[in-house]
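Every protein chain of the complex appears in place save one, which is left out.
Coming up: chain A.
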Amino acid sequence: MKKRWVLPVMAAVFISLLTGCEKKDPYGLSEKDPVTITIWHYYNGVQKEEFDRLVQEFNENEGREKGIIVKAFNKGSIDELSNLINESIEKKIGSDPLPDVFSAYVDKVYEVDQMGLAADLSSYLTSDEIGEYVDAYMEEGKFDSTGAIKVFPIAKSTEILTVNKTDWDKFAEATGETEEALSTWEGITRVAESYYKWTDSLTEEPDDGKAFFGRDAFANYMIIGSLQLGHEIFKVKDGKTVLDFDEQTMRKLWDNYYVPYVNGYFGSYGKFRSDDVKTGQLVAFVGATSGIAYFPTSVTLEDGTNYAIESKLYPLPNFQGTVPCAVQQGAGMMVFKSEEKREYAATLFLKWFTCVGQNMKFAIGSGYLPVKKAAGNEELLKPFLAEAGEDSGVSQNLLIGLNTANQYRLYTSKPFEGGDRARNVLNSAMVLKAKEDYEKICSLMEQGVKRESAVAEFVTEENFDQWYRDTMEQLEAIIGE
């Protein structure tokens, strides 16, 4: 008979119809049975919005096709997040189960990695893929010579000086100060004093001058300042941490923060310095580029007075006569060890998130610097800058940020045991001291003591020595463990 082939073919068709075909993924991801990846992060406000938007985009496209659902949760500030991770690791009562991914500074990851919980992402990335990222950023996530990658860089930031140009111009016109002063710490200290005196002179009331400057992330000031002046506070050598807390250097840092602060030339009021500029209490502040969303565009005083201002961005100031130096920060993403499928899925998301297109959208919106080498390409930047407006704050922020990354020595301290806590000490030691002493001065003044003499009581060698020794002890205690 002619149609002998009919039967086997029909049989094959039936079998395939009944069973159906399914494509297999190397790690067992499947569209039908998606894996849910939870991410804890500290992004807030605009950044969170941007992050969520991208997560949604991923879930509806790549994620859906590959069988990955990403759920992202904000867990407060980076410190809060860090605490929650600790609680979950320790399985404290009421704590959430550990996420698959969380945003963390290298220090924190180092700590988690010591417990053997951090997944090595290098096996999910080809060497070409790794090569696409800025080498220094990838390097940060490698803690030993095995090449294991423990931190996935997704966005970086550095610091930048923001000035309320409207108020600065008024002041500069009245006193003849120039913006040149804004390039050194010494200059800022001097200008701040001048500003205090000028504002004081505007009213009959004595000693009611206003603070000029404030800054966030104080540890950066300590670490970078000390580094500039020749002393790397935490030096990690062969797995050992060496403390270099130089007294002379600290004195210089003291003179350029504590002293102007207790004088009322510097200040800190709200949660962040950008808030203080918005509420008219400060004129300039140093903050992370990632704070651009909070970039002040108007000033509203407590009494409801409101006026629009123009802000201007400057590169981070340095100590006079030193090599420019800036912090390179921004948390990366750490993936917790679990089954391969989950680790792979998490890596897929992170890879997608850092694709130039996505990364640039996130960077522009949130003030972060993109992490791929290709993102430094001006041609590539252009369309994104054009979309945001060439002269807009976000564009300027990105350009100055990229510039700083190119021209400054970018520094980030190597992680070490207790680094997290040591950093906390640096972050608060001088700030708290200054704040406390300033409050004391204020109460003295309320009692009728003149400002100069009240201040003089605190700006003393003994006071510095005491603070220095105190801080030194705290640091040594952490390092010595």
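FYI, a contact is a pair of C-beta atoms (placed from the backbone, for glycine too) under 8 Å apart; a residue touches a chain by one contact, two chains touch by 3 or more; residues count from 1.
To be clear about the criterion, contacts and distances are computed from a predicted model.
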Quiz item: According to its UniProt record, what is the protein name of the omitted chain, chosen from "Aspartyl/glutamyl-tRNA(Asn/Gln) amidotransferase subunit C", "Peptide/nickel transport system permease protein", "Glucose/arabinose dehydrogenase" or "Diguanylate cyclase"?
Solution: "Diguanylate cyclase"
Quiz prompt | Contacting the left-out chain in the complete assembly, out of A:Asp79, A:Glu139 or A:Glu339 | solution = A:Asp79
Self-check item: Residue touching the undisplayed chain, where the options are A:Ala293, A:Ile309 or A:Met360
Solution: A:Ala293
Self-check item: Contacting the left-out chain in the complete assembly, out of A:Asp255, A:Asp275 or A:Glu457
Solution: A:Asp275
Quiz item: At which residues does chain A meet the chain that is not included here?
Solution: 1, 7, 10, 14, 17-18, 34, 43-46, 48-49, 52, 56, 59-61, 64, 69, 71, 73-77, 79-80, 269-272, 274-275, 278-279, 281, 293-295, 300-306
